[in-house]
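Yeah, one chain of the complex is gone here, protein chain that is, but the others are all in their spots.
Up next, subunit A:
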Amino acid sequence: MLSVLIWLPIITAAFIALLPSNIPANRIRLGALTLAGIVLLWNLFILFKFDINNPGMQLQEYLPWNETLGLSYQLGVDGISILMLILNSLLTWIAIYSSSQQIERPRLFYSLILLVSGGVAGAFLAENLLLFFLFYELELIPFYLLISIWGGQKRAYAGIKFLIYTAVSGALILATFLGIVWLTGSPNFNYDSLSTQALSTVLQITLLLGILIGFGIKIPLIPLHTWLPDAYVEASAPIAILLGGVLAKLGTYGILRFGMELFPQAWSILAPSLAIWGAVSAIYGAVVAIAQKDIKRMVAYSSIGHMGYILLAAAASTSLALVGAVAQMVSHGIILAILFHLVGVVETKVGTRELDKLNGLMSPIRGLPLISGLLVLGGMASAGIPGMTGFIAEFIVFQGSFSVFPIPTLLCVVASGLTAVYFVILLNRTCFGKLDNNLAYYPKVQWYEKMPALILAVLILFLGVQPTWLVRWIEPTTTAVVATIPALEKTVTPQLALK
């Protein structure tokens, strides 16, 4: 059942790659779109099958594969990964939808996207460390190609940078995984048979640091983030959506699953520093975004800022905070997707991304009014304005973390204020003002170009006013996870907590 999510896209990817070359791009796009739609529907079906009250792994699949390596094909889904899977298949569909009808080398493009999608699904589903790593590494080359073939001007540089950073990340993760298995003397890499309780604290912390840095590159956390602005900015809009919406979640998911859940004791020791790290990341992302002159760069740095909240919530590891962390992963995924899509549309129509050149796009007849309107909505959602999913996620994070780490939480609140600052700068310079009469002969935005943003906007608003649909899947799992983490840190500052 779960395997379909992995193998259907991958098999289709292989099939598309082998198609004869005379098939027009829009046909291939349509095929890929249909397939991605089927996967999305299948994913919704799985969501339907998912038992909300069961905190553990569900719908498990097991196949012995390579016993000597300890590698087995073991899949399962819980409250955290189910949402990530939905996000993945939704954003894959959106990314394919928002790709150009006349893209060059369509067979390679769409097969790579589907390959990535299958790989990401595999990583979220894997219950075997080595299997996870295989899928994790599967992203590497396709994304490198997607950036460096269909990207912007500096795509070669950005692609290489992405490749090297991610490869290092993979190496660190693999080393840590091997360390875990050898040191605990586990016979295989199966997730549920691992326990680090027997290891000394120093060893636990060392391994956890390996995990943190390995996945921290992927999230990314400062100072491991420098690949991100280049990769996001140079990637084309659909690829940026996948990079920011899905791949970044692989990092946070890894930290939650392999950091927090495997090393509860070490986690509770490192938690205070992690909380500060998260807060600093959030502030840093916001402040650097303020200084940017390129709207895509602003959105890219906003991503770094928003990932900081997730680390803070994970560090706090109260039940509420973890719900917030996962909710933030989902809402960041859809908000970033809408923003990247809109920025992509603005760039194709206007021909620039520079804040100093953009102006007056809200103008109803000659501008891009609907796109600007949605950009305002996306910016507000990202800044945490109530009524949209961004607020829900951030507020749960703050509420859950404040009692544990009040100062970092307040810093994150400040960061969220700064987010509003740079989004207002962006919106002010882009949507408001007046059009330049010498340049403002922009082509019109077709309906199909507006659709992805409209779908995402509806989702953002719906989850903002009906957040149960966002958190109901997560809660039992996170409650169960929190129970395993020592409550040491949670009582440190009770006098500072709000009643």
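By definition in this document, contacts are C-beta pairs under 8 Å (C-beta built on N, C-alpha and C of every residue); 3 or more make two chains touch, one makes a residue touch a chain; residues count from 1.
We adopt the following convention: contacts and distances are computed from a predicted model.
Candidate names were "Carbon dioxide transporter", "Electron transfer flavoprotein subunit alpha", "Light-independent protochlorophyllide reductase subunit N" or "Cytochrome c class I", and the UniProt protein name of the unshown chain is "Carbon dioxide transporter".
Among the residues A:T166, A:S363 or A:T430, only A:S363 touches the chain that is left out of the figure. Interface note for the absent chain: among A:L19, A:I103 or A:A440, the touching residue is A:A440. Listed for subunit A, the residues touching the missing chain in the whole complex are 360, 363-366, 434-435, 437, 440-441, 443-444.
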